[in-house]
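Would you mind keeping the following structure in view while I ask a few things?
All protein chains of the complex are present and in place, except for one that has been dropped.
Order as written gives the chain letters A and B; numbering starts at 1 within each chain.
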Amino acid sequence: MKEGAKEPPGVTASSTLRAVSGLRLVGIRKSYGDNPVVKGVDLEVASGEFLVMVGPSGCGKTTLLRVIAGLEQVDSGQVLVDGKDMTSVPPRDRDVGMVFQSYALYPHMTVRENLAFGLELRKLPRADIEARVAEAARMLELAPLLERKPKALSGGQRQRVAMGRVIVRRPQLFLFDEPLSNLDTALRVQMRGELARLHRQLGVTMIYVTHDQVEAMTLATRVAVFNKGILQQLGAPLELYHRPANTFVATFLGSPSMNLFDARRDGATFVGTGFSLSATGDATGDVKLGLRPQDLLVSSDGPFSGEVEAVERLGFDGYAFVKTAAGPLTARFDGTLPVDVGQNVKVKPSGDVLHVFSPDGAKAHHHPEARR
Amino acid sequence: MKQWAWLTILLSVSALAEKPLKLWHAYRGGEERAIELAVKKFTAETGTQVELLSVPYDAFSSKLTSAIPHDAGPDVFIFAHERLRQFHRLKVVATTTTRVDRTKYFPSTVDALEVDGELYGYPLSLKTLALFVNTSLVTNAPTTTDELLAELARTTDATQYRYGLAYAAGDFYLHAPFVFGFGAKLFDESGRATLNTPGMAKSFGFVKSLQDRGFMPKEVSGALVKSLFNEGRAAMVISGPWFTGEIEKSVAYRIVPLPIVSETGLPLTPWLGVEAALVSSRTEQPEQAHALAKYLSLGEATALRVDPGGQIPAEIAAYERPEVQQDPIISAFRDVATRAAPTPNTLEMARVWEPMKLALRGVLQGDVLPDQAGALAERRFRALNRERPADANPLPFVLVALLAVAGLAVWQWRRRGPAQAFAKRYPEASRGLAYVAPAAIGIGVLVVIPFAVGISLAFFHHDAGDYSFVGLANFVDILTSKGYRITEPLSFWFTLAVTVAWTFINVVLHVSIGLFLAILLKDPLLKLRGFYRVVLIIPWAVPNYITALMWKGMFHQQFGAINGLLAAFGIEPVSWFTHFSTSFAANVITNTWLGFPFMMVVSLGALQSIPQDLYEAAEVDGASKWVQFRRITLPLLKPALLPSVILGSVWTFNMFNIIYLVSGGEPGGATDILVSEAYRWAFQRNEQYGFAAAYSVLIFFVLLAWTRITRRLSGPEAA
Partner (left out) sequence: MKRSGLTVALIHMGLVLACAASLYPVLWVVKMALSPAQSLSLSINPFPETVTFDHFRDVIFSYDSQGRWLFGRQLLASIVVSGATTLVGLSLAVTAAYALSRFRFPGKDAGMQTLLVTQMFPATLMLVPLYRLLQTLGLLDSWGGLVLVYSTSSLPFCVWMLKGYFDTIPRELEEAAVMDGATPWQVFTRVVLPLARPALAVTALFSFMTAWNEFILAATLINDAARFTLPVALQQYVGEWKTEWGHFAAGALIVSAPVMALFFALQKFLVGGLTAGAVKG
């Protein structure tokens, strides 16, 4: 979102000022008892950005989000907003809104009261409150539901109320904690679209926590991948996909996940158990090779061979799970081919597709040229 | 300087505004009206204002003994003379030796107020026992027991439920005349109780034979006496002046002295109870207080005492008034009173009641032979009269206590986790503590302090306001069951067993009935469900002392609805409180009635939290209803019910009201539980607070152990 973009109706001129704001996390550490969950995270989020934090459960992403919200106190480190230290400022003074995984709608209030609650606490004039609630209701198509209690809403409707509750307050920073995880697939797709639309429409900064890589890839302007309390990589979705910083990011993003093989550089080739590939990059000695299933094709010849253990046909194409001497391997095949379980097949990489990592997987040596 | 100034101000203020005198009593009805009128007259004559307070009888004595030593009590109070010795030892009464003109009252009423050669209070009225004779059934009132027996044989017709005599035979106060009539004495020259004498055995035998020959009904209560006499089904009744108010106008009767025992030639000598106006030792206005007390005992006040009071005055001059002379009841009782002997006001006397009641009821119920009852009473008397344990040196105890505290502190210190900064360990400490503080202060002051005082009392012996440190002697006496056999009702172990059985049976019944009803009520489509639920909650909403009194009435042998119901099914009426099993059952039934709604409500809530699809799954698996109950309902209810069961068991364990009011420990204290036993030691056996506190501490430890065990058994999820 660029500065000077057309403002959505109802957003005041102050949002222009907000647009220059940014969030910076410096050396955030947090542990529960003896159990460290966030182990020193530095992160910068530009204004208007849609940052998605992904990672397996327990990776510290939610804790980090709560630190940003002000719901958790850090052990050390700083949360800076527009250069101001907000580390120990209570949530209500942070101008932050948050959508919870369980939505956390107040069961004793109607939808209208839920939406108005935050505004009432801030002692806004009644007319303003009504206007804002009406606006949010229109934006989220909640108008017919305003007098209902949360109990009487469907999952998607609750989700929208939860978002509306944040929208009415017009914070500069929206936080989402796995907001779509309780919805069914179809609704999830729909809500993803709505979220993206909202982001465009409101032009605010959004930070979004999920363990679903699809959400990460589709929504984010940038993605931050976490594992074990450490930020693994931060970047645009496709950059992470094409140029993963380590095998964790490489396998976490992309579905089915990337195939990894141990190999050794021998001159111009990488030699592994039962296969050899022409080497790319300048890594020497032991390496870990990564190949995305999409870049491997079942064909009549190729460096890998083995028995098909399972087949996933998706129509136009499909994936075959092959047991090779180097380990299990997933490869794509043309949907018209008669690939079957028990069959012996060969697998061939489609061009320059090899990712090369250090043998422990912690560092990337080489990536194929990105295809755009 | 400053203090002096204050004192002067105080003195001048108190001199300016004379405070009204406070007069406490437990009168009701006509007696209350009489005292009010008398006080009005007093104020009119002297200008001294008087504030009256009528205190419920049950609370009167404890209110007096708590209030007066703390300067919160009355200036004058009216009480029967039997408690005088106790009041004297607690130093709450002022002497009147030099103020009372002995010649103005019946000598025996003045004697009754004497303690160690000093007089206390002014005699107001007297209470004693006489024979009420229904003149339409008995023309010549019997003067000897032989005549009495002849009359009884003539007037009794057991098949018609007609009796010659009715009186509350199980009450030792009413039995005492027989004791004296058969030549027995309760105390020897040195004042020691002598309960095991031939005369005593004869008195028991005589009364027992009256009952065995059907001359009087069994298990007589005041209510029964009243209705029998009013319905003309009891020809004679032994009772006191208060009974005159209960007799219906249609009944013609006479009041005569109790007959002479033909065998000994001695009269059946009833006790004389003297009500006295006692002056508080702490009154700030002694002159006015004495003036008031004296005024109430003489002249105009006595006249009011007769009418509307209906009392028998102690003042001699009162009987010269024409209106008194014309009153046949008053003059009859005057006659009776001259033959009565004042109840001894000694501490020994106070300790005789419980053993004698035990022996008397044992005889009447046929559990004890008349000639063995005396020995039984004597043994119980010894058991109740604990000797003062030797003083102990408090130093070792203080040391042990300090060591224990230190040890606990060290243990806590070592137990806490790895050293962490306080702020990190408890980020919300200040907020949390702020929220808790008001409640913590309240509980700390009003619950924990009395609790700590209660516990420390257990190491003391209390004797009329003096506490002496006796170390563990109270506990040793209780746990070794000193003075009585372990299988006797007085023994801690016996009472503990009863208490455990009581708790267990009650809780099982509460839970099973509650759960059963909850299962019946579970179906949300059930018609009238709301109505049933409301009705079934009623027993919970009724205050439990009302419940207790209500059921006590329903278990009455003659009038009780329960026996009425049994009779409808052709079952003989049960005398509920004479046997351990039935008495215990009566308690349990009452408490079950009172307790099941709580468990029903808890079960109902817990049942609703069990997902219905579990039952559907089980149905599909082919599980029967019973299997579903055993394998789904019960296990899933456990975590919800367990805390309530623990709570319920603690409540039941200490359910004082029901035991005290329904069975009252009958027979012979066998159905008492630990709390009611502790209560008796504290308030009915010469204020042995220390001993009672030791009981309470033991109760506390039993319950503590019980909750620990259940928590462990129930696993971590409930802990």
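By definition in this document, contacts are C-beta pairs under 8 Å (C-beta built on N, C-alpha and C of every residue); 3 or more make two chains touch, one makes a residue touch a chain.
These numbers come from a predicted model, not from an experiment.
**Student:** Could you tell which one of B:A150, B:V453, B:I486 or B:A501 touches the chain left off the display?
**Tutor:** B:V453
**Student:** Where the complex has a chain not shown, which of B:F187, B:W540 or B:F580 is the residue touching it?
**Tutor:** Only one listed residue reaches the unshown chain, and that is B:W540.
**Student:** Touching the hidden chain in the full complex, which residues of chain A are there? Just list them.
**Tutor:** 69-71, 90-92, 96-98, 100-102, 104-108, 117-118, 121-122, 165-166, 169
Just so we're on the same page, only the chains that are shown with their structure count from here on.
**Student:** What is the distance in Å between the mean C-alpha positions of chain A and chain B?
**Tutor:** Computed from C-alpha means, the inter-chain centre distance equals 75 Å.
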